[in-house]
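Only a single protein chain was left out; the remaining protein chains are all shown in position.
This part shows subunit A:
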Amino acid sequence: MIEAVGLTKRYGAKTAVHNLSFQVRPGTVTGFLGPNGSGKSTTMRMILGLDVPSAGHVTIGGLPYRRLPNAPRKVGALLDAKAVHGGRTARKHLLALAQHAGIPARRVDEVLGVVGLQEVANKRAKGFSLGMGQRLGIAAALLGDPEVLLFDEPVNGLDPEGILWVRNLMKSLAAEGRTVFVSSHLMSEMALTAEHLIVIGRGQLMADMSVKDFIAANSAGFARVRTPDGEAEGREKLTAALVEAGGQVLPEQDGALRVTGLPLPRISDVAHAADVRLWELSPHQASLEEAYMRMTQGAVDYRSTADPRAALQPPAPAPWQQPLAAAPPDWPESSYPVLPGERPNPYAQPPAAPPQAPPAPPAPQAAPTTAPADLTKRDSEDAR
């Protein structure tokens, strides 16, 4: 059981963690989520007594880390895969850590086996890949067979097989009744591993709830409705009818409508009553990732801006990556002006305004919009 009360850490003028209070309970995997720089690692370091809190305190089983009778036997931690001396072999590194805590030396070979590093046990850590470094760090965390485990971004640098292994390892550790606290900036990873979530942004607590509650509270479903292209009046008619029926309607960039607050059959009925044909009526679930991004949106420290290429490129009217990423060869390129110096697109058709519906079937039109990257992008823009 980890318990933080009013935990605050200031570095000069910057507050890394502000008044954070939470509990991490045994028997489950607790995910610790936040964007980069939100204070996850700082919190982890304060739990381990490495950083001294500016205010508040954090205890493990009722005692601060530095006062635990045998800390490594109670708490195991993976903080940083690179926190080894490159000149030392994996075995000697672990042996020294074991000796510090009075752990029998046999245990070193056991944990090396658990993480699958037996073959490189006598190799210097200098030559380890990031994934091997993570495994060595996990071995160090497991060394004391501890009741409480902290993992800071454990899947960084691991291959898919390694990620699956870490996921199962954490679940099995929690199933043995241990307290498992895992930080990550990937919601998708946590949704698969954790049962409980603690979300922070800019060092402040944003959510402390079970994954199930988090999904229920944050992922509202919506319906995508598409009227035949080129029939703008049909679309307007449907929008008005849906709003009248009590739904919220948001237009999407590709001309579809995003409808919330109405069940799918009801939308169909309304469309039928309004005498509007539908090309698409599909249920959608906002993913956890979207919910998480919406929640932490105001709390992202490092936000990228569009690359202006030394201000030589005129501002693009639409997301510039779309024609590259998603357009099939026969997709009309009309809306993207040819820049000075750029080769004209050989596939581009002479200006054909979207209202004049291309004779193509609706499938290729829907295709680009279902690309997940595009979806999240648009969603985050909508929410702003």
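In the analysis below, a contact is a pair of C-beta atoms (placed from the backbone, for glycine too) under 8 Å apart; a residue touches a chain by one contact, two chains touch by 3 or more; residues count from 1.
The rule we apply is simple: contacts and distances are computed from a predicted model.
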Q: Tell me the UniProt name of the left-out chain, picking from "Hydrogenase maturation protease", "Ketosynthase chain-length factor", "ABC transporter" or "Two component transcriptional regulator, LytTR family".
A: "ABC transporter"
Q.
Can you say which of A:40, A:178 or A:294 touches the chain missing from this structure?
A. A:178
Q | Touch criterion as defined above, residue of A:5, A:114, A:215 or A:264 at the omitted chain | A | A:114
Q | Contact partner of the left-out chain, one of A:20, A:33, A:58 or A:95 | A | A:95
Q: In the full complex, which bits of subunit A touch the chain not displayed? Write them out.
A: 26-27, 45, 48-52, 65-66, 68-73, 75, 77, 79-80, 82-89, 92-93, 95-104, 106-107, 110-111, 113-114, 140, 142, 144-147, 168-169, 171-178
